[in-house]
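All protein chains of the complex are present and in place, except for one that has been dropped.
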Amino acid sequence: MVNGINLALQFLDSFAFIVLAAAGLAIIFGIMGVINLAHGEFILIGAYTATLAVTQLGLPLVVAMLVGGLVTGLFGILTERVIISGAWPNYISQQTLGRDIIEPLYDRLADSMVATFGLSLILTQGARIRFGNSIDQIATPFGAISYGEFSYSTYRIVLAGVSIGLLLATYYLFTRTDFGMRARATIQDKETAQAMGVNTDRMYMLTFGFGSALAGLTGALFAPVITMQPTLGDQFLVEAFVAVVVGGPSVVLGTALSGGVLGAILATFSNLYGTFIGRIALLVAALIALRFLPDGITGFIEQLRQRRQESD
Amino acid sequence: MSTDSATGEANRSLASRLRSRFEGPNTIGESRGFWVGFVVAVAALAVYPAFGDGSQLSLFMVLALLGLSLSIVWGYSGVLSFGQVVFFGIGAYTFGVVSINFATPGGITAAVVAGIAGGGVSAAILGYFMFYGGVRDVYVTIITLVSTIVMHTFMAQTAGSEWAIGEAALGGFNGMPDIPVLTLGVEGASYQFMYNPFPMRVIGIGSFEISPFYYLVLLLLVGTYLGLRILVNSDYGRVMVAVREDEDRTEMFGYNVTRVKFVVFTLGGALAGLSGVLYAARNVYIDPTVFSLLFATLPVIWVSIGGRKSLLGAVVATLAVEYLRISMAGELALVLLGTLLLVTILVLPSGFVPWLHEQLVETRLGPGEAGGADAPDASSEVSD
Partner (left out) sequence: MSRSPLSRRQFLGASGAALVTGLAGCSAGEGGTSTDTASSTDTLKIGVLEDQSGNFALVGDPKAKASMLAIEEINANGGIDGKQIETFQRDPQSDNQRYQELTRTAINEENVDALWAGYSSATREAIRPIIDRNEQLYFYTTQYEGGVCDEFTFAVGPTARQQLGIVLPYLVEEFGPDIYTIAADYNFGQLSADWVKVLANENDANVLGEEFIPLSESSFGSTINRIQEADPDFVMSMLVGANHTSFYEQKASAGLDIPIGTSTAMAQGYEHRRLDAPAMANIYAGVNYMEEVPTDSNTGDGGFVDRYFEMYPDAPYLNEEAETNYFSTYMYKKAVEQAGTTEQPEVIDALESGIELGTEEAPEVPEGETIRLDGATHHVDHHMWIMRADDEHNVEAVENRQIPETFLSETAGCNLPENPEQTQYTPVDYYEEAE
């Protein structure tokens, strides 16, 4: 028996999970062409920072979550400087050896994958050595809402609202601000952007940092509801990659649409047939989508629009 | 290349004609020194069980076949597949299911064939689905990645008694034990490769046992390596490399790029299937961990570290990385492994073996002349 409210709430839940899991990756992978296998560990940094900020420093939850995002963003910038662009090691090697030792990992998919896999091993095990096999968890705020025989955690509904808010903020940042213009120009055509006076190196760094901060914020937001242990990032990885690729080239719209479509499938099948079928349905839907819409949902929309313009 | 002083003229021409099949711009190593070294290396592997843990090395060599399967699919044809472990796992499970149901020498031999075919056919199906649907580049990578996760999710829950094929229960997360011991041949004329060691006694070294399975795997690995060298240096190999370098251009020259990718992907699947069969046979056990994200990442790591445009790199890096993974102990082991991967890929982006080759060639010929014997620079080969 399907209860409409249950289904709607579960849809919101799945939607929030997929969108938040994918948000940071959509920028780092979708825009910058770096397969970041350490995405889960960026989420881990955000989750641990937020949790420790509450339990150790006694910060209010909302502040702690923002700190989680901020710390992860700074860590992302560090990662970009040291590993992805190699700017700092290259600076040192220029001084000593007189040449670069690292070629930037941008658009080198497989190499970025191996490098970030190495990074993820270091971060997971580093967290284990420093904080042990788990850390104490914070409670979920806001309580529950009841309807009939059912009840649902209010926080999960808030998460759906937050995920939409984050998407809108990202959209605004990349389309309406000076930073966004420069960042997009850099990524579309580095040479021209440089000629127009954009500091492209800085744009790469900041965009990567922003993507990392989003991942960290995801971790912070989910910190109360998932288990705090060093491999917690793994559970986000699959949904994140699938959603980004199914979404296609337009990052914000793509993430929102794939969150919507995949979230609806996941919620419906989980509700009707249980979590296992829900998961399989999500994956199979992704396979089919990738096969028939190889440029993702937004790529397909773009095609339609072009076709209509041609026929006009 | 090897212009050492004259050995018998007739002899040499025969040897070099034979050798030329294995040599070309797509592989490293065409000097006489290389082949001498190659023979020495194979001989060293052949006597290794007398000194070290041959059982463990046989596992690494089995995995090297998986590494080679990714090397031809990705390194030589430009299709970055995350799904070699899918075909590996299907090969292993097929071998397990068939051999458990037909546990006679003939049945087990058929199971080996079925396992290889299982890997090849599943790769053909997935390849058809992708390449003939116009899926390209990173989307292929993600589709293969999702396939891996589908297999993992599915196989992990096949614990119930309803998930059995004949006598063979798939066993879910706990996997499939009781896979029969690898025995090849037919009734009456068969040979058992596992758990059938030769006792050896050598004066000065002592007594030890060697496993026929080890030599079977060594033979298959060397055979596969040489076979793939012939393939990549053939005309077809040149087309594969052309596809890797520029699909559109190769298409324009009249080659059927889609079919090339499909064929190579299928071949890679069969090779991964063979690796899976040997893996299941060696462990007499198979479980869904082979479909896990970690295991799926490993082939990409081996091939990247070793040098993806080098068959030898795939083999050497598989052996080295797996040896490190198993032998590092202590809580810092994973941190060190991560650092090693990170630094290697950053400092040696083309991989370890091509880098080493460059260094050797430079020291031998001097930096000015290095060009001729250089690592495969395929773009110059195709775009002329």
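Here the chain labels run A and B in written order, and each chain numbers its own residues starting at 1.
We take it that a contact is a pair of C-beta atoms (placed from the backbone, for glycine too) under 8 Å apart; a residue touches a chain by one contact, two chains touch by 3 or more.
Because the structure is a prediction, the values reported are computed rather than measured.
Among B:Gly67, B:Gly175, B:Gly237 or B:Gly338, only B:Gly175 touches the chain that is left out of the view. Listed for chain A, the residues touching the missing chain in the whole complex are 1, 3, 6, 9-10, 13-14, 17, 125, 128, 132-140, 142-144, 146, 149-153, 155-156, 224-232, 234-235, 267, 270-271, 274-276, 278-279.
Residues 28-29, 31, 33-34, 36-38, 40-41, 43-44, 46-47, 49-56, 58-59, 153, 156-157, 159-161, 171-175, 177-178, 194-202, 204-214, 283-285, 287, 289, 294-295, 312, 316, 325-326, 329-331, 333-334, 356-357, 360 of chain B touch the missing chain (whole complex, contact as defined above).
By definition in this document, only the chains that are shown with their structure count from here on.
Work out the mean CA point of chain A and of chain B, and you get 34 Å between them.
Residues of chain B touching chain A in their complex: 74, 80, 129-130, 133-136, 138-139, 141-143, 145-147, 149-150, 153-154, 157, 293, 297, 300-301, 304-305, 308, 331-332, 334-335, 337-342, 345-347, 349. Residue ranges of chain A in contact with chain B, taken from their complex: 35, 37, 83, 86, 89, 101-103, 105, 108-111, 113-115, 117-122, 124-126, 128-129, 234, 237-238, 241-242, 245, 276, 279-280, 283-284, 286-287, 290-292, 294.
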